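Just one protein chain is left out here, and the rest sit where they should.
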Amino acid sequence: MQNLGQLIQTGDWKGEKHVPVIHIPQDIKVGESFELKVSIGDEIKHPNELEHHIKWIKLYYFKEDGKFPVEIASFDFVSHGEAGVITEPVGSVNVKLNASGFIYALAYCNIHGLWENKAEIKFN
Amino acid sequence: MQNLGQLIQTGDWKGEKHVPVIHIPQDIKVGESFELKVSIGDEIKHPNELEHHIKWIKLYYFKEDGKFPVEIASFDFVSHGEAGVITEPVGSVNVKLNASGFIYALAYCNIHGLWENKAEIKFN
Amino acid sequence: MQNLGQLIQTGDWKGEKHVPVIHIPQDIKVGESFELKVSIGDEIKHPNELEHHIKWIKLYYFKEDGKFPVEIASFDFVSHGEAGVITEPVGSVNVKLNASGFIYALAYCNIHGLWENKAEIKFN
Partner (left out) sequence: MQNLGQLIQTGDWKGEKHVPVIHIPQDIKVGESFELKVSIGDEIKHPNELEHHIKWIKLYYFKEDGKFPVEIASFDFVSHGEAGVITEPVGSVNVKLNASGFIYALAYCNIHGLWENKAEIKFN
């Protein structure tokens, strides 16, 4: 049987609706706070109902010359119709970093399992 | 001994740095997605370090004529210095509602406990 | 409108199926690890299906002469039928305490909102 790491799926978010899209502002600076956003369904909407939805997205940072990913934040999308509330799989936090590296997003669909994406983050 | 509900603190966020601030856009419409944001420290910064930080904020919705609060989303601010990452207590999600009501925010500081705030949400 | 703290419900778990039951072993000792367990539905089962279930339970500790509740652990019950998995609202962790006080449990039902209970913890 495969390891869990091997079961994490990925792909091009323009064609695969589960892949999280990482949004990094253009003009970020070392040690200055910026808004780090992640979303699912930018191109093709993912279902968002009780029977089938994205439950959570986590964000990680892997520092250049680092050894391990560090968890930045975790978003739980809790409501899928209760009292008419629909929470969409879009989350953002503010974060400060002091070096270039990579941002990873890990997402979980209650039907289609685990999905990831990554984006380079480069300070000048 | 008091109940936990009685131990949840509140106040004016302009003077008390733990109180979450709920940001609701002006021009929201019934059934249309909007960005619901919550932040701590808009006026007076809360410490954000390993020894003392905001761990999470949850958002709830109480529908007019509703009976119970419904959890919308939950933000975990995970990193407080690991690999130089500082996650700030600011989170947002996208949400659709179909009636007016109240938004509640509940936050947890690892030293000063539970804090809440509320904001009315009114569709025309 | 009431505060969120005032919306947290409680009652006798023998008659009200949402109230979490806190299980503390008899023979606990200061500074020694013990299993702290919380469960919902010990007497009257709560529904456990996609449409209606307990989403999470959190545990807090309020030290005698303390000022604020400290979060011990949080259990998310994620699966409610996916691939046939039914996760029941029963969770436990191991914990060490160095003083008497109170344990609080806070639980969330996706239909009936927030519920709490408390139990005294006394070291000799």
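Every chain is named by a letter (A, B and C) in the order it is written, and numbering of its residues begins at 1.
The criterion applied here is as follows: contacts are C-beta pairs under 8 Å (C-beta built on N, C-alpha and C of every residue); 3 or more make two chains touch, one makes a residue touch a chain.
It should be emphasised that the depicted structure is a prediction, and the values quoted were computed from it without experimental measurement.
Engineer: With the full complex in mind, choose from A:Ile28, A:Ala73 or A:Leu106 the residue touching the hidden chain.
Structural biologist: Of these options, the touching residue for the absent chain is A:Leu106.
Engineer: Applying the definition given at the start, please give the residues of subunit A touching the unseen chain.
Structural biologist: Considering the whole complex, subunit A reaches the absent chain at 1, 3-8, 10, 55, 60, 62, 67-71, 102, 104, 106, 108-114, 116, 118, 120.
Engineer: Mind listing the subunit B residues that contact the chain we can't see here?
Structural biologist: Residues touching the hidden chain, for subunit B, are 50-51, 55, 76, 78-79, 82, 110-111.
Engineer: By the contact criterion defined above, which parts of subunit C meet the unshown chain? Give residue numbers in ascending order.
Structural biologist: 33, 35, 61, 63, 66, 68, 70-79, 82-88, 90-99
The rule is short, and it goes like this: only the chains that are shown with their structure count from here on.
Engineer: Compute the distance, rounded to whole Å, between the mean C-alpha positions of subunit A and subunit B.
Structural biologist: Computed value for the inter-centroid distance: 21 Å.
Engineer: Using mean CA coordinates as chain centres, what's the subunit A-subunit C distance in Å?
Structural biologist: Inter-chain centre distance comes to 30 Å.
Engineer: At least two partner chains per residue is the criterion; list those residues in subunit A.
Structural biologist: Those would be 76, 78-79, 82.
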